[in-house]
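The other protein chains are all here in position, but one chain of the complex has been omitted.
Chains: A and B, in written order; residue numbering restarts at 1 for each.
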Amino acid sequence: MPTFFEKKQLVTPGELLAEGDYLPGENTYMEENKIYAQRIGLVDDENKKVNVVALRAFYVPKVGDIVIGTVVEVGFNGWTIDIKSPYTALLRASDVLSRPFKPQNDELSQVLNAGDLIVAKIASYDRAHDPQLTVGEPGLGKITRGQIMRVVPTKIPRVIGRKGSMISMIKQETGCQIILGLNGVILVTGKTPEDEEFAMSAIKKIEQESHISGLTDRITQLLKENKVKVEENKIE
Amino acid sequence: MSSPLTRVRLKQISQLIEKGKRLDERGLHDYRDLKIELGLIERAEGSARVLLGKTEVLVGVKVETGEPFPDTPNDGVQTVNAELVPIASPNFEPGPPDENSIELARIVDRGIRESKAIDTEKLCIEPGKKVFVVFIDVYVLNHDGNLIDASALAAMSALINTKMPNYEVKDGELKIKQGYTPLPLKNHPITVTIGKIGNTLIVDPWAEEEQVMDSRFTMAIKDDGNICAIQKGLSGFFTPQQILEASKLAQQKAAELRKKLNW
Partner (left out) sequence: MNEKTEKLIDKKGIRLDGRKADELRPIKLQVGVLGNADGSAYIEHGKNKILAAAFGPREMHPKHLALPDRMVLRCRYHMAPFSVQERKSPAPSRREIELSKVIRESLEPALFLELYPRTGIDLYVEVLQADGGTRCAAITAAALAIADAGVPMRDLVVACAAGKIDDTVVLDLYDAEDKLGAADVPLAYMPALNAVTLLQMDGVLSPDEFEKAVDMAMTGCKKIYEMQKEALKTKYMVVKEVEE
């Protein structure tokens, strides 16, 4: 039974990918034994499962995911957070304040105000309720330094790399702290804005060229070249 | 009646349909009982009330004078409006026409207009200046499914019932004379709506079937069997094969109705 594509081929919604003994994976669906693409992306198959890595997609919350979001509104007992998803997220005051929350006394906007950035974890989410966030773990909370960038959420795994190898390399070579929100929002904090911008450009390159083989080598090359440049500038 | 059906009921209806049966024991291609009453609104120049099963639609026709459209200076004007008044269903709210009543009005209008049912040339009083304007107002009184067919039947019946006052034009002025003339009609289009549930086509869907139905196909057919309007509705789809099937079925039902009504 056949597949109808070449590895990493660009496909559009509705394109017939396979027929017969295959399973519909990411961004595909099955109708009468035929598998079709649901989104524009690059198609591949692994162990009889046909997947499309979407080039354009939005983030759907999953419990346990680390996300980076912006405070949109300060409410009566919590905050509304924009996590770049069809669903707005909520962060309860009780999650942030270590003591019992008294609505009359506590001024929530002093803790987190509209426009603030936070790193949080999806604590709960289901079809009937908006996602609830928590910042009650180490590494989570308000962001005070660094720059924010966005990539298509489906590319985050590629930015991480196999066993974290890609992201570790970027962190090491640029000296930046990088937090990858699974909702496609990334926080880069470095010693200088130049370091941060360089890390961001490396990540952007991964997003754009992830489907072209030899990416790891190219990124390694890019980082080395920059290191040399930085050294040269220092000498001058 | 109009509360959303339970899942169990919806399933029951579609399972029955698959087996070729309907809850009210009709055949898949049968109409409900049809009753047409003419001339019940004396103030209107023409009127008709249609009872299709429990669906009830009243149409009143008013004939007034007005200006012709600039691109048809010698033709009378036809306008159709539909109101889904709140008494007809707990789901209808008072207010300006929503997309459903606008679509209904425009489908009824299309059938009458494209078939040239009204002989608009004969409605010219003074070329370029004064013509008769035929107002067709569709008033849905009870919604129990298939508003389109009931409304179209009522509209056409009301037109058949319409009488215009005799007149003469003297010194540029319109003078009403004694007596009446029937509204000049050239055609009697019949509109048939086919509903699709799963892969089965049904004729004259009633309200509960409409909640299970995923698409509908409406066709208006002239006296000579030619087609003068089509509208696919709802959020499902038809295969090209099903389109042809629905088209043939609509034509067949229109011919049957035409014979029954003697139009």
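Simple rule for what comes next: a residue touches a chain if its C-beta (ideal position, glycine included) is under 8 Å from a C-beta of that chain, and two chains touch if they have at least 3 such contacts.
Please read all numbers here as calculations on a predicted model, not as lab measurements.
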(message) Just checking the interface: what residues of chain B touch the absent partner chain?
(response) 72, 97, 99, 102-103, 105-106, 110, 114-115, 217, 222, 225-240, 243-244, 247-248, 251
(request) For the chain that got dropped from the picture, name the residues of chain A it touches. (result) 10, 12-16, 27, 29, 31, 36, 38-40, 54-58, 60, 86-88, 127-128, 152, 208-209, 211-212, 214, 218
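Just so it is clear, only the chains that are shown with their structure count from here on.
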(message) With centres defined as the mean C-alpha position, give me the chain A-chain B separation in Å.
(response) 54
